[in-house]
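Of the protein chains in this complex, one is absent; all others appear in place.
Order of writing sets the chain letters: A and B. Residues in each chain are counted from 1.
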Amino acid sequence: MNRKIAAVAAIATVLVASACSSSSSSDSGSKSSEVLSKDGKGKKITVWLMDDAQKQWNEVVEAAKTQFKNETGADVEIQWQTWSNYTTKVDTALLSDNAPDAIEIGNTQAAKYIDAESFVDLTSVKSKFDNSDKWLDSLAASGQSADHSKTYAVPYYAGARVMIYRKDLFEAAGVTQAPTTLAELKTALDKVKAANAGTANFSALYLPGKNWYSAVSFGAGSFGVDGVIAKSSGDKWTSTLTDPKFIEGISTWNDLQKAYSVGGTTVDETDQDARMAQGNIAAIIGNGWEVGSVIDEKNGNPALKDKLATIALPGAAAGDPTPAFLGGSDLAVPAKAKNAGLGATFLQIFTNTAQQTALAKHAIPNAKNLVDAYKAADKANEATGNAAQGKTWFIPNSPLWSGSNETELKNALSAIAAGGDPATELKKVEAKVVGSLND
Amino acid sequence: MSDVLSPAPETRQPLPPVRKPKKSKETEVGRSSVMTWVWNVIALFVAVVMAFPIYWMIITTFKTNKDLISQDPTFWPSSFSLDSYKTIFDDASFLPALRSTLVLTVGAVVLGVAVGFLAAVAVARFNFRGRSFFIVTMLVVQMVPLIAILIPLFVVMNNAGMTGSLFGVILAYLVFTVPYVIWTLRSFIVNIPAELDEAAMVDGCTQWGAFFRIILPLTMPGLVTTAVYSWIQAWNEFIVASMLLSTSGNKSQTAMTWLTFYSSTPTRAADYGSQMAGGLLVSLPVIILFVFFQKKVSAGLTAGAVKG
């Protein structure tokens, strides 16, 4: 009996002791070697990238691998990832002793890991990265420390939402000129709606209730892009969700929804492409790639191929579109990586002008001077490129911002879409969304 | 399932407080065969309702874009397409993922049943100090929400150098298989009369001989049942495997993790047809296992527990 207890206690002590001792010896790997290393003969580094790269710009990855091998002698093993459950995976990988040597993270996730010093400080070598002085502002900011003095993550690519609409339906309703202001948009949508009154379940502009990206865009349109959702002064975040200007923008979104969007109050935007392919939606707000998914051979309707067009979402005045959310990815070197120096070198090669220009055929590249290549690659890219170059908004860049805050916001917007009063619902959720940033 | 045609001896009348007891044998049989058909129809109806979501999954995998984008749902594909299955079989990580899952599951089942069986023997055949405590602890272990201990679990495994190894995940799975195995097998073993062991020993068997010749074979149905249960749990587990194997790259990702690659993400739409095809193909080994052991499972599921 006693021996049993003693044995269990011994096991427990060993476990606890070993757990405590090793978890406190954290960032030993980062300072051992220089930040950029080319000494990779016979070594192999591990890199985590989203499988979007595998599916769309695999040749860019391959080219980077080859160049890296030539310059350092090291091999690269890419481990493809997906966004589902990625936060938990990164959380644990960054705590573990065999962290990858370079990883891709969403730009909304970066602050959390930068705050935790989980990444190698790249400030001293930033200038050695191509175009680092012309990186897209918002993307570059997401990879910096809170006071913007240090750089921990390198911009990879960006995405921006635009309006995707059915040229054929708009033209059939007598709208030949793409709308440039919100007022023109409403007039156009009225015509489209009237012309298709006979179509069951028709949405002239489909705005799902949980698409917080487009809803907040309207909020940012009237409030302004700085400090949207919450603004910081020092360490303290104050909510701007109940600012009259912001509510006004959300009401604009809600009015459009009431007038032109049918159904979808309790869903998010994930199935809007498939729904648009059904034929009873004339316009959606989505990422540039969603055009391809509406006309997808299998899940979409290939017949719509030449009937879709994209424009930046119109704003209050012509030439001043509603700001888009600037989504995107950053690349960083985990502090616990075994080959941190080589990892940084790989990122340097992977984001150099040549690779980024090649990537520009598929996504918005990381630097302002390369966006033109993106726009030139495809006619549909022009709107997204413009949206990314124009005013864009971003989440409160706090390490405490997480998926839960987004969910709270989505659900408040869904309640508004279902008939709730914007001011009341935003007031109700304000503490939940912003309060947790001040813990 | 040999006595299946024997008519049910009772009817389920909505219980009037006093029923006249005696009925002639003839009426009861005649009545029952009619009633059997009534019950058959009801059971088939329930089966159809239960099967409908599965049916929906299956036809989704065959649908072409014409059906997928139609306004009203179509109950039967207007034309069949094998594209979804092609996508799955063209995916180079499908088979390796299935293999990892298989290794994981077999490991978790064999280890879990073995470890649990030994403990069940101890609990069922011995009177020792701490027995009640042990039984209660096993129940409490089942109550610990797995997601709550994910991060600490990862820290333990990381310090033991077992993240990224399938063995670490197998150990983690024992947390939810072993208690169930102990609970179920205990009842089985209790029901084996101790006299049998003794008789065998009188006949010259050693203790371990008696153990292997008497207890093990008689517990077989229970072993099969718990094995199937553990199999399903381990086979379908996602979050622990995805996390503990996160740093090992794609070579040891499990089938469930692989399946998430087909759901929608911020950068692409979901391919539901392929996702469902993948889901079905991943479930197939479990279903085959069931068909194989069907009789033993349903008989064994409670054979011990009922007398517990």
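FYI, contacts are C-beta pairs under 8 Å (C-beta built on N, C-alpha and C of every residue); 3 or more make two chains touch, one makes a residue touch a chain.
Simple rule for what comes next: contacts and distances are computed from a predicted model.
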{"item": "Omitted chain, identified by the protein name its UniProt record gives, among \"Cytochrome\", \"Sugar transporter\", \"Quinohemoprotein amine dehydrogenase\" or \"glutamate synthase (NADPH)\"", "value": "\"Sugar transporter\""}
{"item": "Touching residue (missing chain; options B:88, B:178 or B:269)", "value": "B:178"}
{"item": "Option touching the unshown chain, where B:95, B:110, B:151 or B:220 are the choices", "value": "B:151"}
{"item": "Contact footprint on chain A, counting only the chain that is left out", "value": "4, 8, 11-12, 15-16, 19-20, 23-24, 26, 87-88, 91, 94-95, 112-113, 115-118, 201, 210, 262-268, 270-271, 275, 278, 399-400, 402-407, 410-411, 414-415, 418, 436, 439"}
{"item": "Hidden partner chain, residues of chain B it touches", "value": "1, 4-5, 8-13, 15-16, 18-19, 21, 35-36, 39-40, 42-44, 46-47, 50-54, 56-57, 70-73, 75, 114-116, 118-119, 121-129, 131-132, 134-136, 139-145, 147-153, 155-156, 171-172, 174-175, 178, 180, 182-184, 186-187, 190, 192, 194-198, 200-201, 206-208, 210-211, 214-215, 229, 232, 235-236, 238, 256, 259-260, 263, 272, 275-276, 279, 282-284, 286-287, 290-291, 294, 297-303, 305-308"}
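By our rule, only the chains that are shown with their structure count from here on.
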{"item": "Chain centre separation in whole Å, for chain B relative to chain A (CA means)", "value": "39"}
{"item": "Partner chain A, residues of chain B touching it in the complex", "value": "64-65, 68-71, 81, 83-84, 129-130, 150-151, 154-156, 158-159, 163-164, 239, 242-243, 246-247, 249-250, 260-261, 263-273"}
{"item": "Touching residues on chain A, where the partner in the complex is chain B", "value": "1, 4, 15, 18-19, 22-23, 46, 50-52, 55, 77, 79-80, 82-85, 88-89, 91-93, 95-100, 106, 159, 200-201, 270-271, 273-274, 277-280, 287, 289-290, 293, 296-302, 327"}
